[in-house]
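Complex shown without one protein chain; remaining protein chains in place.
Moving on to chain A:
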Amino acid sequence: MGDLFQEAILVSILAGTVRIMTPILFAAIGELVTQRAGIWNMGVEGTMLMGAFIAYVVATATGSIWIAVLAAMLAGGVVGLLTAFMTATMRVDHFITGLGINLLISGLTLYWFRIYIKGRAQPTFEGFENVPIPVLSSIPYLGEILFTQRILTYVAFLSVPAIWFLLYRTRWGLELRCLGENPKALDIKGLSVVRRQYTAVLIGSIMTGLGGGFLMLGFSDRFLADITAGRGWLAIVAIIAGRWMPRGVLAAVAVFALLESVATHVQVLGVDIPHQIFLALPYVASIVLLMMLRSKSGEPRRLGIPYFR
């Protein structure tokens, strides 16, 4: 193998990493907002799957991937409403709620998928294309890795500082973070706890739905059962490993995406090792990351504990 060839592969792996980060990043940064508000949404995986499925149906039915993106966000929002109803209004245990939602959506999407493709060949769609950023994309190496991506990938990366700003530099963010630490303080001041919990869950779920939509429209041309394959769970791990801070979450997502990118390249290159070993890497990494980062210092104190006045 020549140097040039190795260089090209390295660039391709890194560019793939950035692309693969996109859906997980949307979900992780969105759910970070939810978790900082004290709601431990375990239904990320299901929410993402619903986003992906609705994006598929709308993309194939209308032929417009941008309408499909909007539909995926809407689908995420609807799932978020259900999650918020169960956790904030009914105050069912957060973990049980998320589990129920995951199981429900896994079944629902499969059922609707079978109905949708009944009696015909599975329709496909034209997914997103790369949109190189002028000037920046001509920087050697970096241009190809960072600035020759899908539009939503840029949006995902920009959402990290945006969410950081919202959480740490606005009154709204302060109140939201307070919800995760001491909801009673808000309640005593006469600010609505439940309404803020709904907002936080909705932001997280809409972003997760968007992540699912991108997963569908940015990587593939057709839906498969359980296409999210644990990416929603990786988003949750990224939040824990990133100690509930946007920077940390970004770093953890990058680790998972790099491993997945390596795995896909190894498959293409045909290395003589069972490809399952490489596919398993992100999941192994998630356990190892959690073993190494035992400190839970950043965890909101009231995370996952329903608030009773």
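Everything that follows uses one rule, which is that a contact is a pair of C-beta atoms (placed from the backbone, for glycine too) under 8 Å apart; a residue touches a chain by one contact, two chains touch by 3 or more; residues count from 1.
We take it that contacts and distances are computed from a predicted model.
Student: What is the protein name, per UniProt, of the chain that does not appear here: "Asp23/Gls24 family envelope stress response protein", "Indolepyruvate oxidoreductase subunit IorA", "D-allose transporter subunit" or "Dihydropyrimidine dehydrogenase"?
Tutor: "D-allose transporter subunit"
Student: Kindly state which of the options A:69, A:237 or A:258 is in contact with the chain not pictured.
Tutor: Only one of A:69, A:237 or A:258 touches the chain omitted from view, namely A:237.
Student: Can you tell me which of A:112, A:154 or A:219 touches the chain that was removed from the display?
Tutor: Touching the chain that is not displayed is residue A:112.
Student: I'm checking contacts with the chain that's been left out. Which of A:10, A:103, A:185 or A:224 qualifies?
Tutor: A:103
Student: Identify the residue among A:15, A:55 or A:86 that touches the chain left out of the display.
Tutor: A:86
Student: Residues of chain A in contact with the chain that isn't shown?
Tutor: Interface residues of chain A facing the absent chain: 42, 82, 86, 90-93, 95-97, 99-101, 103-108, 110-115, 118, 229-230, 233, 236-237, 240, 274, 276-277, 279-280, 283-284, 286-287, 290-291, 294, 296, 301, 305-306, 308-309.
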